[in-house]
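Note that one protein chain of the assembly has been removed; the remaining protein chains are unaltered in position.
Naming follows writing order (A and B), and every chain is counted from residue 1.
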Amino acid sequence: MPLNDLVSQELRDKPANITDETGRQTHRRWDSFAHVQLMVAVEDQYSVKFSNSEIEQIQNVGQLRALLRDKGVVA
Amino acid sequence: MTNDTSATSRTFTRCFMGVLLFGLAVTAVLAVVVDPLHQFGTGRVRSILTGERDEKPALFLKTLPRATALVLGSSKVMKLAPACVTELTGFPAFNFGLSDSLVEDWVAAYDFARANSPKLDELVIGVDAEAFDPHAEVDARLTSSKLLAPYVPGQPTRSLVSTVRALFGWQGFRYALLSLRYTLQPSARPLENYTFHSDGYLTYRVWEPELAGGTLPSTTLIADMERRLKSSLARPTFTALDSRRVQLFIALVRDAHANGIRIDAAIPPITPSLARIVDAGTVGQRLQDLDRLLRSLDAQGVLHYAPMATVADFGGDPHGFFDGIHMTPPNTNRFLLALFHRTRGCGVN
Partner (left out) sequence: MVFASYAFAFGFLPIVLSVVLGTSAIGHRTAAKLLLFIASLVFYAWWNPPYLAFLLAILAFNYVIVSWLVTTPPNKRFRRAVMIGGVVANIATLLYFKYWTFLVGQVGAVLHEPLEPLALAMPLGISFIVFQKIALLVDAYSGQIKRLGILEYGLFVSFFPQLISGPIVHHREVIPQFESENSVRYSATGVPVAIAFVVIGAFKKVVIADSFSSHVAAIFDSQSQVGFIAAWEATVSYTLQVYFDFSGYSDMAIGLGLLFGVRLPFNFNSPLKATSPIDYWGRWHITLTRFLTAYIYNPLALRATRRRVALRLPIKRSGVMTPAAFAALLALPTFVTMFVAGAWHGAGYQFMVFGVLHGVYLVANHGWRVLRTREHLDLAPSTASVAACRAATLVAVILAIPFFRAESVSGAWSIVSSMLGVHGLSAGASAFERSFVFLIVAVFIASQVLPNTQEVLHDALERVTSPLAKHPGETSISRGRSWPRIVWRPTIWWACALGAVAWYVILHLARPSEFLYFQF
């Protein structure tokens, strides 16, 4: 599943509304709970493991995508 | 949108510092030149606030015949009528009560009176626990009083903090401006809120007409006092009577006794609802220490102590207070009667 679709599913928003800028400060539903759920869903989907500090530092979809890329996943 | 260049920023900083330092300078100059709080003794303008440590010694020197009976204590005793003391003792009396007095104030007043009177016969002392607070600095109003300063015991030094506070306090600034305004603009409204008769007896300019007219806002005054007793007047560090001040007091009493001066002392009670609050705190405990001290001095025969824990002990009215702390005249006269173990006189009974 493309990353944007996964994010839109977790945030229960339309995929068209999800961009690289969508993030903790900009999206109404992206609170601390949604953040954790999203990270674990991404881990499960792409079979990666994030460290707690990586999770803490992710602010938006763009950064999430970059982090996945660092781990060898193109999403 | 301006760019924050170094030049703009430096101008800003200089301007800021300029305004701030100028304001502080003006404030300090006013504090010294007007000296509304009587902190420095340098006031060239009459303050809107009464300075009884300047006025009372001057009034004392004018009493004719020179008073030989003194009332000493804090603002709680300032309405003890010298006329009543004279009626009860036969001596010409003067009320030397000084607001927020510490033991040093009593000693200075006593020594001043002794030095300026052929003899003294009687001291009536309304003793307060607060006068023995170890954390209280000697009042700057006392040390800045030209007439009383020579008689202040010890060499009290002024802390830097209290000098800074006197120079840069908001109240001082405000009262300096008010004092200037009333000086430059003569108006019907009098300057001070309380005035003294020639015998040192106090008149409250606002409270007394209100009391007579039934408009004294006593509920508000008592509620205010209650709030202050619980916060700013609570004195949490007042864990013991100051030993130095206790020694000063004992020395005062012994000196008077040795010179044949009779001393009648009591702790002026306050209204019951406020007394409950005071008793629950440190001041209440110190009042008990004070009671013990006075009893022991009485037992030694150097003074006459009339223990009065509550208003009932002198047959007073629990509501006979302006603000819960300062007694109104019927109560003050009853207090004096009880002090001298009399049942009638001074217009009572």
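Definition applied: a contact is a pair of C-beta atoms (placed from the backbone, for glycine too) under 8 Å apart; a residue touches a chain by one contact, two chains touch by 3 or more.
None of these values were measured; they are calculated from a predicted model.
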| item | value |
| --- | --- |
| Chain not shown: contacting residue from B:119, B:227, B:292 or B:341 | B:227 |
| Residues of chain A (touch criterion as defined above) contacting the omitted chain | 12-14, 17, 24-26, 28-29, 31-33, 36-37, 39-41, 43-44, 51-53, 55-57, 59 |
| Sites on chain B contacted by the missing partner chain, in the whole complex | 1-2, 4-6, 8-13, 15-20, 23-24, 27, 37, 49-50, 75, 99-100, 161, 164-165, 168-171, 173, 175, 192-194, 206, 220, 226-228, 230-233, 326 |
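One rule holds for everything that comes next: only the chains that are shown with their structure count from here on.
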| item | value |
| --- | --- |
| Distance between chain centroids, defined by C-alpha means - chain A, chain B (Å) | 71 |
